[in-house]
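One structure below.
Complex shown without one protein chain; remaining protein chains in place.
What follows is chain A.
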Amino acid sequence: MCIVVGLLFMIGTYLILTKTLLRIILGTSIIGHGVNLLIITMGGLKKGGPPLLGIENVTYADSLPQALLLTAIVINFATTALFLVLSYRAYTVLGTDDTEQLRGKEDE
């Protein structure tokens, strides 16, 4: 599992370092998945039942990382959405999606 996380990070990083805005967004999205998996892996995998009290379990899976993740997923969605619209705006206004050409001017 850890290797999958590492791999996701690797691919995400590579995509972020490219010049196309869309690829950068895809990269952040992939890294987001990587982070989610990393957190839940840290909590320990597959021990006990789902954290629902109705089900009679002796032990439950760690509920804290799950709560954290629930927040993370939603925030991740919000940032991705904002990012997408931002790059769309940047493209329509500036006419390019190449970050190389999006450099600021000197002493701007």
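Everything below uses one rule, namely that a contact is a pair of C-beta atoms (placed from the backbone, for glycine too) under 8 Å apart; a residue touches a chain by one contact, two chains touch by 3 or more; residues count from 1.
By our rule, contacts and distances are computed from a predicted model.
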{"item": "Chain left out of the displayed complex - its UniProt protein name, from \"histidine kinase\", \"Na+/H+ antiporter subunit A\", \"Carbohydrate ABC transporter membrane protein 1 (CUT1 family)\" or \"NADH-quinone oxidoreductase subunit G\"", "value": "\"Na+/H+ antiporter subunit A\""}
{"item": "Positions on chain A contacted by the hidden chain, ascending", "value": "1-23, 26, 29-30, 33-34, 36-38, 40-54, 60-64, 66-67, 69-71, 73-82, 84-89, 91-93, 97-100, 102-106"}
